[in-house]
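Only a single protein chain was left out; the remaining protein chains are all shown in position.
What follows is subunit A.
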Amino acid sequence: MSMVIIIISIFNIEFYAVVPSIPCSRLALIGKIIHPQQVIHSFVHAIMGMLVTWCATVMTKGRFQFLAVSCTPSEGLEDAVPQMCLNEYHLFFLLSGAFLGYSYSLFYLINNMNYLPFPIIQQYKYLRFRRSLPLLIKHSCVESLHFVRNFCVTYYFFGYIPKVWICTTMDLHTDGKLHPLDTLSGLLDLSLFYHTWLSGVFLLMTWYIAWLLFKIYATESHHFPIQPTFAQETDQCLPKILNSNPPLLIKFLALQDLMLLSQYSPVRRQEVFSLSQPGGHPHNWTAISRECLSLLSDLTQRLIAQQEAAAAANGRAKPPVGELKVPPQTPGAAGIEDMSFQSQSSPALNYKMGVVDIKSPWHGPVQSPHVMRRGPKLWTSVSDQQMNGSHHESFPVLSAARTGTEAVQPRFIYTWLQNKQEQIKTFLSKRALIMYFFSKHPEASIQAVFSDAQMHIWALEGLSHLVAASFTEDQFGVVQTTLPAILNTLLTLQEVVDRHFKLPHVSSKPPRISGSLVDTSYKTLRFALRASLKTALYRITTVFGEHLNAVQVSTEHKKRLQQFLEYKE
């Protein structure tokens, strides 16, 4: 029994993930299930299940104990040699254990139970465990019921296969006197059902407790020192860990610690704001702020790329909704030319969005990050200058395509290949079965983009609390020099996130299932990110107040900061 628990725990440790892997399409889901790692996981769990139920049968004694028992003597036979018969109850038990183990593994995979959710409030480990225990017990009982019911159905249809196999290999006979179990009358045995259910509850409870304890211990907040007091601790201190590339769990714990120290620990905050001896450089603050800002800019880039992909996809299929109020033209003619600019469409689109400012509704704060980012690059590229001449067109993608005809010739083969690829895709998309497997589930793809947003949420909270605290606690002014960069990054991210939420499906909340053992908080991480981003900005503006007007930021951002100062956002 203990060996079983140890093996289960090893599997928990091997398979954990702080970032859930979300399959975006049904094919990806099937791929996940037949992945060799997962197959091994299921197989081992099935064996474990069988072992546990075998232990349970040994403990129960009675009629379940042995695989082979002597047959009930029949009066008709002349020779009274006792024969060994298959004890079908025992077999039933072992197979139910295997089935339970396999179902647990499948359930584990589909519900992303290897995902480690971090708790929303900090609590001592014992209290967390005690809090989750009633739900765990209830869940095990209900789930065991479902699994046993499914197993009974499976055994009814397929039970004869293992029976026959065991009988032939072990040279046993089926006992004619007793009812065979793979019939309705055999399966309606209440005592059997009760015993199987009870062993299922036992099995699930021990496995879930092991999983719960692993989760609680792994997500416990860890205290990282900021200033190393001993030489061997240098690698463990917070700025160093954040800047190197540690395993994801360590990075998560480091960011969680940053979030906690920024709120609750004045002593450690002082260490963050301190200067190095000698030299007077704010190494700690620089390292921490640089890492947080790079995380946030990374997310900004990812979201922009996602939005461009969505806009490009929409441009090919149908007119984009919402933003562009000018009448959209049919994209049919732009089909071929559009393909050749797939790789270039990114800077082209952004350029369009940047330059078509007088005429289109993109004018305003929306296009500023692109102007800022793409501005310097525009004047160096030749193809961009060609597009420069025709930027008075209405539809960005179309105009890019139309002006691109001059540059098509050298790329003929390339476009022809792309064209063929497109034709095959359209052909396949008409086949419903293929689309059933390949179609990207929109909600899942959105969740996948934000799957590691917990890191960004903590970075935002930690950074904003430190900046707010620096108003009174920063003696050397180390935070002030980085304030423009911080504000720029936060405001840019906020624009991009707001725009992202205008895409279809993003702002709809997935249905909430309360009272379930499985944690689905990763599905709503994007809402938490948006809320904590706004709160972070308000925290900084509330503490600094009118002093923020002295910080060097672009005019666009100054206007938005003013909105925040007046509580109008």
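Annotations for the structure displayed:
Everything below uses one rule, namely that a contact is a pair of C-beta atoms (placed from the backbone, for glycine too) under 8 Å apart; a residue touches a chain by one contact, two chains touch by 3 or more; residues count from 1.
The rule we apply is simple: contacts and distances are computed from a predicted model.
You can't see one chain of this complex, but its UniProt record names it "Aladin WD repeat nucleoporin", from the set "Ciliary neurotrophic factor receptor subunit alpha", "Trafficking protein particle complex subunit 6A", "Snurportin-1" or "Aladin WD repeat nucleoporin". Annotation: of A:3, A:190, A:231 or A:267, A:267 touches the absent chain (contact as defined above). Here one chain is not drawn; of A:150, A:301, A:481 or A:542, the residue touching it is A:542. Screening A:38, A:524 or A:554 against the full complex identifies A:524 as the residue touching the chain left out.
One chain of the complex is left out; on subunit A, the residues touching it are 119-124, 127, 131, 263-267, 461, 465, 472, 509, 512, 514-515, 521, 524-525, 527-528, 530-532, 534-535, 538-539, 542, 567-569.
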